[in-house]
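Apart from one protein chain that is not included, each protein chain of the complex appears where it belongs.
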Amino acid sequence: MHALHLRVGPISFRVGSAWRSPIAALRLLYAGYPQPDEGIATVTARIGPPMPWRRWIRAQVAIAGDHSLPDTVPMALRHGLLAAEMAMNMQVALGERRYLLLHAAAVERGGKAVILPGESGSGKSTLAALLGESGWRLMADEFVLIDLVSGLARPFPRAISLKNSAIAEMESRIGDPTRFGPHLADTPKGALRHLRPNAEAIARMDEPARPALILFPSFGFDPASDGVSRSELFMRLTEGSTNYVALGQAGFEATLRLAETVPAARFAYPNSATGVAIVEQFCAEAGL
Amino acid sequence: MTARVYRTDFPSHCRTHPIDGLLLVFHRPSGTTHFLDEPVPAMLAELARAPLDAAALCVRLCERIGIAHDEEALAVVEARLAELVASGLVVAS
Partner (left out) sequence: MMSARRVATALADPVSVLSLAPDQWTELLAIARAERLDGSLAYRLADLPLPAPVAQALDEARAQAEFGRTQALWEVEMARRVLAPIGIVPILLKGSAFAFASLPAGVGRLVGDLDILVPRHRLDDAEAALLAAGFEWAKTSAYDQAYYRRWMHELPPLVHADRGSMIDVHHSILPPTARPSPNAAALIADSVEIAAGIRILNPADMIVHAVTHLLADGDMAGGLRNLWDIDRLLRLFASTADFWTMLGERAVLHDMREPVALALRLADHIFATPVEPRLAGYDRLRDGLYVRRLLARDGWGRPTRPFTRLAFYVRSHWIRMPPLMLARHLWTKARGV
């Protein structure tokens, strides 16, 4: 088994692979990330063949680890890096119990965090990536971690998943080619390329921030925006959390505190530039 | 056949919070979160005072709200009671 150990924010991974190439690609993608605290990785993710003979013959990659789901479809070996990322995501989604998980991106400026919840296709990752290159610090693009006691957002800056047209957009924006992973064609999510967060995001991965604004993006529509009431915000936050129920009352209290104290809105946008501009406008109005 | 009697110990074992005119409830024994809209909080308040059957609850509820207690109102009360029993907030005997 080929292995890589790394720390991203408060989570330390041991990633295992039956093949060498996905681990090599993962190591390059996460260059500069710290090792686990005290050398102890506490979360295990791994990729391997679903059947032993699938290791080399028409190789198939299944995702597994401490936690796994029964119906995941195996992937091709050329998408091994994506599979490794998905295996890591699965451990967090199914196993995290210290922090409330929101399926969201987040960026920080002046100690305040703007949270962008959304499923795949909402464009949150691309918006966060762009904001992260224009004066904001990227905290997360997939999972936002909310401290159950303090209510602060803890950074979890994993590699950003760029899909389809967002790839070219970020390639033209970012001069350093070593920040990109390999171009992956025909993945289950279309064309995909991973982008490593910039040096500032990595260096400050242990600095939390106070959630100050929650914005729900919808990509592909004419510009429009609307407020989100506290009750709707509560509901949408719980819907977008994989561990809300498992956290019991602590999850309830943390979500309620966000719903009661953080202003929220939704907005639609036709392209990234407009999306970024709308976010900046909301922030200006909120005094951020 | 005697009618089923409904009882509740609400809001014991619950963390409640009013929000936008609704009542948010975290029910500790089941770990479930509920969003309750009227008339359900009023129904729970009545049952908390004394166990009642559906018809008696309907009468009390309609008096409380100030509407006539008719067949339609009773149907609504019975439907909500079934949901409350399924959720565990109310026990039927």
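Chains here go by letter, A and B, matching the order in which they are written, and residues are numbered from 1 within each.
Just so it is clear, a residue touches a chain if its C-beta (ideal position, glycine included) is under 8 Å from a C-beta of that chain, and two chains touch if they have at least 3 such contacts.
All values derive from a computational prediction rather than experimental measurement.
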(message) I'd like the shown chains that the missing chain touches, ordered by label.
(response) A, B
(message) Please identify which residue in A:R20, A:R97 or A:H183 touches the non-displayed chain.
(response) A:R97
(request) Identify the residue among B:P11, B:P51 or B:G88 that touches the chain left out of the display. (result) B:G88
(message) Give me the chain B residues in contact with the hidden chain, please.
(response) 28-31, 86, 88, 91-93
(request) By the contact definition given up top, give the residues of chain A that touch the hidden chain. (result) 1, 10, 12, 14, 16, 36-44, 46, 66-67, 95-98, 245-248
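Methods note: only the chains that are shown with their structure count from here on.
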(message) Considering only the defined contacts, which chain A positions touch chain B in the complex?
(response) 229-231, 234-235, 238, 245, 248-249, 252-253, 256, 259-260
(message) For a test of understanding, state which residues of chain B touch chain A in their complex under the given definition.
(response) 15, 17, 19-20, 22, 24, 26, 28, 31, 33, 35
